[in-house]
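One protein chain is absent from this view; the other protein chains keep their places.
Each chain gets a letter, A and B, in the order it is written, and its residues are counted from 1.
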Amino acid sequence: MAPKLPPKAPLEHGNSITGGASAHEGEHHYRSGPLRWLLTTNHKEIGTLYLIFSLSMFMVGGIMALVVRLELFQPGLQMVQPEFFNQMTTMHGLIMIFGAVMPGFVGLANWMVPLQVGAPDMALPRLNNFSFWLLPIAFVLLLSTLLMPGGGPNFGWTSYAPLSTTYAPPSTTFFIFSLHMAGISSILGAINIIATILNLRAPGMRLMDMTLFVWTWLITAFLLIAVMPVLAGVLTMMLLDINFGTSFFNAAGGGDPVLFQHLFWFFGHPEVYIMILPAFGIVSVIVPTFARKPLFGYSSMVYATASIAVLSFTVWAHHMFSVGLPLVAELFFMYATMLIAVPTGVKVFNWIATLFRGSITFETAMLFALAFIVLFSIGGFSGLMLAIAPADFQYHDTYFVVAHFHYVLVPGAVFSIMAAVYYWLPKWTGHYPDERLGRWHFWLSVIGVNLLFFPMHFAGLAGMPRRIPDYALQFADFNMASSIGGFLFGFSQLLFIWVIVKCVRGGVKAPARSWDGATDLEWTVPSPAPLHTFETPPDMRRIES
Amino acid sequence: MWQVIKSVLAAFFGVQKDSRRRSDFEHGKPIVFIATGVVMALIMVGLVVSVAMMAAG
């Protein structure tokens, strides 16, 4: 392969690795005050903005989840009415997916991709600023629908037509507009990440030398560019059905509600990978660091991730086994799902082989990465079960599915983001996070998350449908346990915020290479990373052995 | 070309050797791999469809 390498700059061999040392020249004309954050084009500042945004949305979406769990604490309607309950479940899903998990990963990419490939900044800094500031606007608009007459979106994050078109509240047009904005933000962010990875790698750094985090993000970015326009298309069709009298999804006008689901899941299934591939990358960076041993099967990981990008487009209808697909389609999607699940799932084995015969320590980042491996696998197992189409008729749209995707998304994607935060906080702030508080946060989160989501498997198998504000008496114990777990998990996150704030304010000083097992390029710049790093690109040709 | 197909198949299976990766990345063009990957994915879809048709009888 012949990657397009940047022109080889004349290198000052003396300090080329710690490029940050010569950074202060460009800093004097930086603004201060709020305008600095509004107008910044610096990848580290924008990364920070993304991460703060993600954390705030995580809290907002979390409060909504707690409203849901509070209502479900006991049978009967106590706290909220069903219409508000539906708005809470819908908004919780939308905010966590588009507001917390995706911006969280984009924030990490903004901070770490340039540092890991030895680039001075993202390739398109102004675009970077724009793609961030679209998000707060989009989500303020989305949240404002809750105050509009008829309330906010109440049809589930999947927005199945015609519940989301003919039967939707009047605010749905605003919901569509805000998701359009979030989608544009994602596409622009993805373009920026691809441009950075392909064009701004340090001289001598080949694609095959990149960390798994950069690799998974490269592939994720292509997925984003491929599927966000599909989402935009299907949302626009909703918009036309609602406001312009078309009948894409209205059977009375010759349309087809199933078409909505095909289009939505053609976006939605790759979206699942968008939310998990960067997590794979993070874990593949953290586990070798704390096992002090190179990642087992790096090549396999790269190839498997690349093929997922293509194959993830061939399994979407396994979300739709009960809509009345023809038998052949049903069989096809069952087989394809099984075939693809296995090579993806066995990547867990690679991490375990990395641990095998390592020299392992258990810093908080490692604890979260290890919990990711175990709990994501549990989500993977229920995923295998869901792939069996005849059994899916019993699982579909029950709490079993809720348990499944929360296992892959919360102790999956969210734990990986937390692991990344603990891992890179020394680089961001120059201080180690408080290990003792970190451990408390970890153990409370792990106990909380399992108490929250594990009983949902049983509730679902026993027959509890999802998205109901009230339930039959035989589900009461499971729901009470889940609610207690939910509150434990939710309130533990205040500890997370405390750890971060404390770490920003001070703590044990971290050296450039903050973890003794860390080998990637970001650990060659000082901690905290100065605003400008790698203004002189590091020469990777000399590092390679 | 056979090497490219072999690499794409290895990717679908999810396992690849370091030495193969090195030679792929040093000698191959990305566009060739991507195009082959898409074509092979279509072939795989075709195969699975025909298996499903046979199974459905």
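Operating definition for what follows: a residue touches a chain if its C-beta (ideal position, glycine included) is under 8 Å from a C-beta of that chain, and two chains touch if they have at least 3 such contacts.
In this text, contacts and distances are computed from a predicted model.
One chain of the assembly is not displayed; among "Lactate utilization protein", "Extracellular solute-binding protein", "Cytochrome c oxidase subunit 2" or "Acetolactate synthase small subunit", its UniProt protein name is "Cytochrome c oxidase subunit 2". The hidden chain makes contact, of the residues A:276, A:334 or A:420, with A:334.
Considering the whole complex, the residue from A:225, A:360 or A:497 that touches the absent chain is A:360.
Contact with the chain not shown here comes from a single listed residue; of A:144, A:236 or A:394, that residue is A:394. Only one residue from A:146, A:208 or A:346 touches the chain missing from this view: A:346. Of A:146, A:447, A:468 or A:531, it is A:468 that touches the chain left out of the display. Of the candidate positions A:136, A:229 or A:257, contact with the unshown chain belongs to A:257.
Mapped onto subunit A, the footprint of the missing chain covers residues 75-78, 82-83, 86, 149-150, 154-156, 160, 162-163, 166-167, 169-170, 251-252, 255-258, 291-300, 322-324, 327, 330-331, 334-335, 338-339, 341-343, 345-346, 348-350, 352-361, 370, 373-374, 377-378, 381-382, 384-385, 388-391, 393-394, 396-398, 458, 461-463, 465-474. On the side of subunit B, the interface with the absent chain consists of residues 13-18, 55-57, using the contact rule stated above.
Everything that follows uses one rule, which is that only the chains that are shown with their structure count from here on.
Averaged C-alpha coordinates put the centre of subunit A at 27 Å from the centre of subunit B.
Residue ranges on subunit B touching subunit A, taken from their complex, read 7-8, 10-18, 20-22, 24-30, 33, 37-38, 41, 44-45, 48-49, 51-53, 55-56. Of all residues in subunit A, those touching subunit B in their complex are 1-3, 206-208, 297-300, 302-304, 306-307, 310-311, 313-314, 327-329, 331-332, 335-336, 339, 342-344, 346-347.
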